[in-house]
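A single protein chain has been removed from this complex, and every other one stays in its place.
And now, chain A:
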Amino acid sequence: MGFLDINNVTKSYGAVEVLHKVDIEVQEGEFLVLVGPSGCGKSTLLNMIAGLEGITSGEIAIKDRVINGVHPSKRNIAMVFQSYALYPNMTVGQNITFGLEMHGVPKADRDRAMADVAKLLQIENLLDRKPGQLSGGQRQRVAMGRALVRNPDVFLFDEPLSNLDAKLRVDMRTEIKKLHQKLGTTIVYVTHDQIEAMTLSTRIAVMYDGYVQQLGTPKEIYDNPANLFVASFMGSPSMNVLPARLRNLNGEIHAEITGAEDQPLHLRIENAPESYRAYLDAEVMLGIRPEAITDPEGADRNARNIQSLHNTVSVTEPAGADTFVSTTLSGKDCIARMRADADVHPGQAFDFAVNMDKAVLFDPKTEERIG
């Protein structure tokens, strides 16, 4: 049993089931991120943990106590909302201590708790202001302070950074991560931003269409996506997915793709799992991350199986730190991520270095991972 258990939980509105048998076990101190496109059910799941939405079937337990039907205020959780939801008529200090007041904590204790939180979040000088007089970042801090002051078992964050501008969002992201490392609290965090998910989490649940597509550490999700959806949703630019055929050449399995001039190209696959043999001469989807396709000098030194691929460069996009190079493979635009100073020009025939250690295969029909 974990700290927060989500057991076979479903949610229906009338006859429409929007969450299907979700099963997640969160350990104490974990930072779980629920990520997915809009309408995937991630916010609904969070609201069910918070008690703002009913649970149709299954159960949710915190510290082995089933909380189905328990009032939100009695679940010992705190939530940070997307819009911050600060009470407009109260000062920052009153906002932070409102929850304690409602729980009957004496004034002296409330003030002490407020002072601690204000110090932690560096909002001591804002305590007498109204939310209307704060900037976006300050409101965000106050909203977190309101959650922290209660010292809850589980923190729930509902897209807390999506209302901030790009720079502030990155700053606050680091801040939240620092806070988590410092306090070691259990956090469930909802976002549609896969970078937020990768950077913040200790584990990610990728959701789509009411199903948890994959649950794992950021590295597992990134390197070993369970299906085509996870592969293309996580990562920016997203993973190149190329139609390919598996061929047996000289007793070794190769992925056959076509180049810019429709010439066949073969990429050898080392230590191919047995399951690949079932797909010999059949069509598969070959997934390669942009950073696994580089110029030969920029290739990963620790990679065991780097295959050279001779093809025409169509577009180069220098992005400062990296240069993104497009080339046509199997009739699709394929993006390679290279060093900023890689010597590549559009129209040039170039030797791409493909790190096949990182290549993954998917079944084109089921879209599930092969292997």
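Going forward, a contact is a pair of C-beta atoms (placed from the backbone, for glycine too) under 8 Å apart; a residue touches a chain by one contact, two chains touch by 3 or more; residues count from 1.
The working rule: contacts and distances are computed from a predicted model.
Undergrad: The chain that is not shown, which UniProt protein name from "Putrescine-binding periplasmic protein", "Cytochrome d ubiquinol oxidase subunit 1", "PadR family transcriptional regulator" or "Carbohydrate ABC transporter permease" does it carry?
TA: "Carbohydrate ABC transporter permease"
Undergrad: With respect to the chain omitted from the figure, which of A:I77, A:L286 or A:A336 is a touching residue?
TA: Counting the whole complex, the residue in contact with the absent chain is A:I77.
Undergrad: Out of A:G69, A:G132, A:G251 or A:G347, which touches the unshown chain?
TA: A:G132
Undergrad: Which candidate, A:L52, A:A115 or A:L183, sits in contact with the chain we can't see?
TA: Within the whole complex, the residue contacting the unshown chain is A:L52.
Undergrad: Which one, A:F3, A:F98 or A:Y276, makes contact with the chain that was left out?
TA: From the options A:F3, A:F98 or A:Y276, the contact with the absent chain belongs to A:F98.
Undergrad: Give me the chain A residues in contact with the hidden chain, please.
TA: Residues touching the hidden chain, for chain A, are 50-52, 71-74, 77-79, 81-89, 98-99, 102-103, 130-134, 136, 139, 146, 150, 163.
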